[in-house]
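A single protein chain has been omitted; all remaining protein chains appear in their positions.
Presenting subunit A:
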Amino acid sequence: MGLRIINRRPGRGGALFWGALPFLAVLALYLTFSAMRLADNPNDKLLPALSTIAETVVRLAFTPDQRTGQVLLWVDTAASLARLAWGLAVSAALGLVIGIASGLVPYLRAGLSPFVAVVSLIPPMALLPILFISFGLDELSKVVLIVIGIAPFLIRDLAMRVEAIPPELVIKAQTLGASTWQIITRLVLPTMLPKLIDALRLSLGPAWLFLISAEAIAAQDGLGYRIFLVRRYLAMDVILPYVAWITLLAFLMDWGLRAINRRTSPWLTRGMA
């Protein structure tokens, strides 16, 4: 039995090694390609050497820009994170309020659920020209794009999860004399908060996508703005570290949300292996 491959497990060190392998393979692939192109043309912009990328990162992250005097990476990061935070916060609030309301109150559900379902099917990018015209080119339209992109998903997810609360619990609360408001604050909210955070984690990818798309079209700063700006002259030495940085930020946000979930709702993981 132990000989079959499905029964063989890597140890702790083995898991680390196998986990690292794809990353190392990609790195090796990049270095090979890059070295070959650079041997052909030392100024090649497509696959710059790691040393060039490092120089660019130093310039972007630690040296003030010669024209504006700002340190670009931090200015861009702050601008993007502020937009993202607004978008996520508004979406989460909408998801929580509308989701719980429509999951718990049949009349609201009848009125809201088909509308939300239809809205969630509109591709947000298709609305972008309208958003720019109605909300201007500034921050508002970018935040609204994120909200339109992810709020319907959060609302539907929460509503379905509220509906999935065992009816026995709701009836029990009612026989104990709880009002609707008490049921919401004492029963629904505590069960839903961790689910909302999980849904937010799943929305991080789309949220970044909408943010960067909005910044690509009209912006003065932001991570997406910089990438699409320097695309103009094929500055892969800027684009690659920016992509890595965005990925790291997204990973940290995901990790942070998971940590919050574990901290605020310890019962979720209790009993799990």
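Just a few scattered comments:
Note that a contact is a pair of C-beta atoms (placed from the backbone, for glycine too) under 8 Å apart; a residue touches a chain by one contact, two chains touch by 3 or more; residues count from 1.
Following the convention adopted for this analysis, contacts and distances are computed from a predicted model.
When the listed names "F420-non-reducing hydrogenase subunit D", "NAD(P) transhydrogenase subunit beta", "cytochrome-c oxidase" or "ABC transporter substrate-binding protein" are checked against UniProt, the chain not shown comes out as "ABC transporter substrate-binding protein". Taking the complete complex into account, A:29 is the one of A:29, A:110 or A:252 that touches the chain left out. For subunit A, the residues touching the chain absent from view are 21, 25, 28-29, 32-33, 36-37, 40-46, 48, 52, 55-56, 59, 66-67, 129, 132-133, 136-138, 216-220, 225, 228-235, 237.
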